[in-house]
Structures are given as structure tokens and as C-alpha cells.
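With one protein chain withheld, the remaining protein chains of the complex are depicted in position.
Order of writing sets the chain letters: A, B and C. Residues in each chain are counted from 1.
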Amino acid sequence: MVKVEFLGPIGKASIEIEANTLAEVSKILKEEEDISHWLSQCAVAVNDVMISDLDFSLKDGDKISILPPVCGG
Amino acid sequence: MVKVEFLGPIGKASIEIEANTLAEVSKILKEEEDISHWLSQCAVAVNDVMISDLDFSLKDGDKISILPPVCGG
Amino acid sequence: MELYQGPLDIKEIFGRWLEEESRANYGAYIPFVGTIRAEEGIDGLSFDIYGPILAVWFERWQEIAKTKGAKVKMAHAVGDVPIHTSSYIAAVFSPKRRVALEMIDAFVEDFKANAPIWKYDLVDGKRHYATDRSTPMSGAGLLA
Partner (left out) sequence: MELYQGPLDIKEIFGRWLEEESRANYGAYIPFVGTIRAEEGIDGLSFDIYGPILAVWFERWQEIAKTKGAKVKMAHAVGDVPIHTSSYIAAVFSPKRRVALEMIDAFVEDFKANAPIWKYDLVDGKRHYATDRSTPMSGAGLLA
């Protein structure tokens, strides 16, 4: 199981899913009605490290963060 | 008569000279032993306005400032 | 890196940073202060921050600064920040001015684009996500 957190304005509670790669996470999230439309705008981190590889493999207990468009300052 | 002031590190007292243009000022200052070697590095102001024209004409009472290389900050 | 609930005490932070580095022999200290502007009927802005990734982002900048003999600092507000008060201060210290002038620009721009902070307009006590002013982070769209 891995945990998926939705940050900032997405406003959705964390979920736990079974996934071995980010590609599998993608597949599952695309089916979530309230999240799928965010995905094209969101970056991804695994255990607080930004990741840009869809084949990145996950292990049990990993934390995946979904980061929508930012505007600090 | 115009007054010529030597600013910053030049360390020379002001002088009063007869001159109708900056070209005439140049001619006179080149003959001053303690100032001539500064001239290639110095900018010039007339009545506190920076001037870059040697033909600039002067009137009685004008103040000419000789400004050596700067380093503020 | 400093995070505060509500508006920043800019004078306190500026002065403390000045003192912290007063013996470090830096010739240039350039802070950038971000203040909430009154516009479009907002009462202020509100911010969410994801601290762990902000810390990683900031650590990378500390390394970049170190390679140039410089130092970076930053503080940001969490939650509501009324107009005419400040939500952000970032600063670069460096021995020479060119490094500091170039780094404050790069640091502030990268902060804007890649720090995990979300901004909301505050209107009548409600938060409205600032969609139009927000930027997708590097690598956005991976899961789409």
C-alpha cells in the first residue's frame, strides 16, 4: 500500500492504494472523478522528493504527494 | 572669471581662471603640473551638470568641477 | 527557513538576519520583501505551505549559494495575511554585489515557480484559490 496526499487547493483527503509504480498511481487517479482534471497541472513527489519518471518504482509505505500549481511570495 | 574645483582625491584647492569654453579650461589645466595627469581619468561638470562637449561655452561666475574616478557603495 | 502563522514581522526578521551575518564579512545583503497589495476587493491573501518539500527546495538553494560563497535566507507566512502586511522575505548575502544581485533574482523567481506554496484570495472571510496567478511546478502533468 502507498499513501497519496493531495496538497493545497485540491481539498481531497489522503487515500491508500496498491501501486508498484507511478504509472499505476496515474491509472488509478485518472479514474477518480474529483482528481482527474487536476492531473495535467500537478507535479508529483515521492517521500518529499520531486519525481519526473513515470516508471519510478514504489515500495510499501511510500508517500506520494500531488502538487497543484503554486504561487508563493 | 570661472571657478575650477578639484573633487575627491585630487586634493588641490580651487582656482579661478579666465576661460570662455571648456576647451580653454583644458588648455590651462594641462599646464598645471599637479593636475594634468588626472585629466584623462576625470569627468567634468559645469554648475553641477555633467558636460561632455568641449565647445561648451562658459560665462562669468560658472563653477567647473573636475571629477576623478568614483567608487561609491 | 522560517514559517510564521499570519503576517511577518519584517523589521524583526531583517534586523536579526543583519546581526546574524554581521561578522561573516559579506559585503552585500539584499532582501526581497513581498507585501500584499490591495486589489480587486480582496481583504488579504491566505497561504498553504507544504513544509517538507519547501525544506528540500530551500536546502538545494543553500548548496547553490555555498558554491558561490553566498548565503540565502527566507521566511514566509502561513494562513491569512491582510493587505499592506508582508507574507514573504527572502535574502542573499554575498562577499560581492554581482553574485548577490544575480542570485536574489534567480532565487525569488525559482521560489515563485517551484516552492510548494498555494495562494488564495481572501474575500468576505472566504478563501478563493488564485488559479490565474499560479504556475504548474517543473514536471507537472506526469500523471495525466
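General observations
In this section, contacts are C-beta pairs under 8 Å (C-beta built on N, C-alpha and C of every residue); 3 or more make two chains touch, one makes a residue touch a chain.
Because the structure is predicted, anything quoted here is derived from the model rather than measured.
Note on the chain not shown: across the whole complex it touches B, C. In the full complex, subunit B touches the omitted chain through residues 7-9, 22, 25-26, 29-30, 39-45, 48-52, 54, 65-73.
Although one chain is hidden here, its contacts on subunit C can still be listed: residues 10-11, 14-15, 18, 22-23, 25-38, 84, 95, 97, 100-101, 104-105, 108-109, 112.
Criterion: only the chains that are shown with their structure count from here on.
Annotation: 70 Å between the Cα-based centres of subunit A and subunit B. Centre-to-centre spacing of subunit B and subunit C amounts to 49 Å, using the average Cα coordinate of each chain.
Each chain gets a centre from the mean of its Cα atoms; for subunit A and subunit C, those two points are 25 Å apart.
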